[in-house]
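Heads up, one of the protein chains got dropped from this complex, but the rest are sitting where they should.
Coming up: chain A.
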Amino acid sequence: MSLKMKKSSHHVHAVAVRLNEKLPMKQRANKFIQLTRARLLSMLLIWIVGIACVAVYIYNKMEADNMVRRREVLVSMCDQRARMLQDQFSVSVNHVHALAILVSTFHYYKSPSAIDQETFAEYTARTAFERPLMSGVAYAQRVVHSMRESFEKQHGWTINTMEKEPSPIRDEYAPVIFAQETVYYLESIDMMSGEEDRENILRARATGKAVLTNPFRLLGSHHLGVVLTFPVYNSILPSDATVEERVEASAGYLGGSFDVESLVENLLGQLAGKQAIVVTVYDITNSSDPLVMYKPEFPDGDMSLLRVSKLDFGDPFRKHEMRCRFLQPPPTPWMAINSSIGFFVICLLVGYIFYGAGIHIVKIEDDFREMQQLKVRAEAADVAKSQFLATVSHEIRTPMNGVLGMLSMLLDTNLNTNQKGYAQTAQACGKALITLINEVLDRAKIEAGKLELDAVPFDIRSNLDDILSLFSGKSTDKGIELAVFVSDKVPQILVGDPGRFRQVITNLVGNSVKFTERGHIFVQVHLAEYGKPLMDTKTEPAFRRGPEMVGVIGDGQFNTLSGYEAVDDRNSWENYMSFIANNELPSDASTNWTSDNEAGTVTLMVTVEDTGIGIPLQAQERVFTPFMQADSSTSRNYGGTGIGLSISKCLVELMGGQISFTSRPYIGSTFTFTAVLRRCEKNALNDPKGPLSEALPTCFKGMKAIIVDRKPTRGAVTMYHLRRLGIAVELANSSKGVLGAVRGQSGCLRTRNTKQPDIVLIEKDSWISSEDNGLSELDLKQFGRVTEKTKLILLGTSISNAESTKAKSAGFDETIVKPLRASMIAACLQQILGMGSKKRHGKEFPSGSSFLHSLLGGKNILVVDDNRVNRIVAAGALKKFGANVECAESGKIALSMLQLPHKFDACFMDIQMPEMDGFEVTKQIRQMENKANEQMRNAGSDGKGELHMPILAMTADVFQATHQECLKCGMDGYVSKPFEEENLYQAVSKFFESQPV
């Protein structure tokens, strides 16, 4: 045991090792997954960086566009202002020019002068609108020093400097003689005393054009301004006059001051968007030191953008420019920001969605792998569990057999009643335990796929009768009707595994018996109709089928076996009608089946119907799950492990069928299963191996019986059993009819069969109810007297002693307690009809060693085994039963001893032998025999039977495969090694039974 356990633990270890081998693969897979995860993350990051770049690019692009537009606006605004300034300036300059010409024309060319101060002032005042930019104009005459005195005298004032002081002596002077009213204060002031003006005057008379001063603060307004000076010549000069000529010809200078500041302000004030830009005007004659001509009091404004526009005020010597800036910094580019951020966010979300999806996929794959591994582990664990279960059950069986053996030995000893009771209880418990273990082992074997089905011919009817007899005690105790019905269409002999077939039915019937307290259990076997989908009703709840489906007969009882309502997934009433109708056919209908199906297979449909507590609806789904009973209270009330149905299901599936059920709580359950069995070859029926089952006595052939039963179903069952005995049966609804039929013997019988019935079988409840209906005991007695030959039999599920006595006194010859079996009925009939049943008694098994003794006594038997000890033990065992034993220690020796003719009646052969194994030896023996048979046939001596020495394999292993191989190579059977009496008996009886003892 401990070794076995070690072995199984070793096996578990092996499973673990296998799992460990898978681990590196798992790790590799994990690595792969992580790699993908990391890759996904980096892809997401790259994506984010990428879209961030794109967003920035978009922002920059829009920003740049904005800037370009802004710059364009600035440029256009700046240029516009510069142009306007320039235009207005040049208009003024032109007018001053005109004034200069006026002065030269009317002051110098006319003599006397047509202009005096008043004229000038008035004229200039009235034309001031022409010079909006100029605060005022004045005319200064050129006075050389030599002429100063005469000049001063002429005008009556001295020439003053700018500071209003009498001018110092100079080469020449330029005192103002005419002045506009606005600049009247300039009269008498020598313009050459101011540095700026002097330079201006010199330059003006040299060029003959208008010249401008640097910007400076004007005397009156303190605004920044420039002075414009025009030369006035006393003669008209040619355009190409030299500087000297010009200086010589110059007579005076017309000057005017531009108030640039107010000028520009005016100008800007006229233009819209004045606030938008900051304008500065510079004199850049000296480019390194630009002089401000106009500067607003506003701050610098936006320094980022600058537009410089050139100004041309008509003085080629001086250069001016206008610088424009936006007052306000550029507005925040919300559009660009929003667009880029929006883009970024959307792309980020899209990226994240993809990332999420990727991660999800990876996770699912990861999970999937994990699940797969878990599945592998679970399956391994399941296999290990099954193996463990198989091993353990097997191991438990061994000591349990020991326990049981010891108990049976103990029971053989002298025990007092108490001790015997204890020992018997222990033995019963042990047997129950062994049964349970066998079930578990079966289950484990099925799971491991190790269970193989036999294929031997068997009689399904007697098989079912046997099952019924197993449960007869229980059903009688409970008073429930237990019956079996096999359709006539089902062949007599079928090839299959009777043990397993029986196991399934036993299980189902056992369950039914367990859960049924009243009513009936009815086992039916029919041929499944071909092509009809049998299992379409599989889990359909039974309550969907209305009660109208179940035939209800007159007195409110259901037309079932016991009258209780039963659940059936077929229309039971029609079903019964059809099989009753079938029974009307000649009973040799069984010949039909041989012709109708060439395939050689028969699909049987077996239903086990009960009227028990049914299966709760919520439990119906897991009925076939191992170890599941309907609910836990069930096992408390009724016991059992719940393994049976799952085994049945497996077995049924092994037999090529399906199992299903319908059940209604408190109504009952009907289990239906199909099984595919093979037909038996006709010639195989005459198998020399002897009868497959107890043959039913044939002495009742030709008899006639009448069954009195109000319930057609139950009557049909009784009829079925009687017909198996070869008895012609009529079914009567009530006893009155029967009596009528029997009494009016003469000719007016309603039956075509004029023969008087030999037997009348009356159901107990029919009898009792007929008593109530006025069929008195007297009538029965009378009836009994009239029909002396006719035997009356009372049938009942449970008949108490009192009832039995009463029945006897009422004229019944015998009572039969159900469940009915053909053999039982036969025995009963033999008894009451006084027929001898010696034949049957002769067949009673003289079981055990005495019978073996009679079988083997005096037989010559050869034992072939290479193992000395085995040989001697086998020989000893056989000798004990009276056989003459010879031994051979190898296959070759055995062959030589078995050269024809030989004296041996049988040979026990070890399979595993060196040199030549048992299979080989058997083959050779069979070859020899075949050859001899051939010769004999040729010689025409057919008097003697063919040579066929029984060869039995001795084998220690119990594998099905080995057994089949034994049969395949020509052996006749096998015995386990070491010998067990029963086993030996079973094997040996096949050959020697027919031979005279």
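Simple rule for what comes next: a contact is a pair of C-beta atoms (placed from the backbone, for glycine too) under 8 Å apart; a residue touches a chain by one contact, two chains touch by 3 or more; residues count from 1.
The rule we apply is simple: contacts and distances are computed from a predicted model.
Novice: Out of "FANCB protein", "Histidine-containing phosphotransfer protein", "SKP1-like protein" or "Pyruvate dehydrogenase E1 component subunit alpha", which one is the UniProt protein name for the chain not included here?
Specialist: In UniProt, the chain excluded from the picture bears the name "Histidine-containing phosphotransfer protein".
Novice: Among the options A:Thr119, A:Gln912, A:Asn930 or A:Ser989, which residue touches the chain absent from this view?
Specialist: A:Gln912
Novice: Out of A:Lys420, A:Lys880 or A:His902, which is the one that touches the chain we can't see?
Specialist: Reading the full complex, the residue touching the unseen chain is A:Lys880.
Novice: Among A:Thr285, A:Asn870, A:Asn884 or A:Asn930, which residue is in touch with the absent chain?
Specialist: Checking each option in A:Thr285, A:Asn870, A:Asn884 or A:Asn930, the one touching the absent chain turns out to be A:Asn870.
Novice: Hey, which of A:Pro166, A:Gly405 or A:Gly702 is the one touching the hidden chain?
Specialist: A:Gly405
Novice: Go through chain A and note every residue touching the omitted chain.
Specialist: These residues touch the chain not displayed: 1, 3-4, 7, 401-402, 405-406, 865-870, 872-874, 876-877, 879-880, 910, 912, 914, 956, 977-979.
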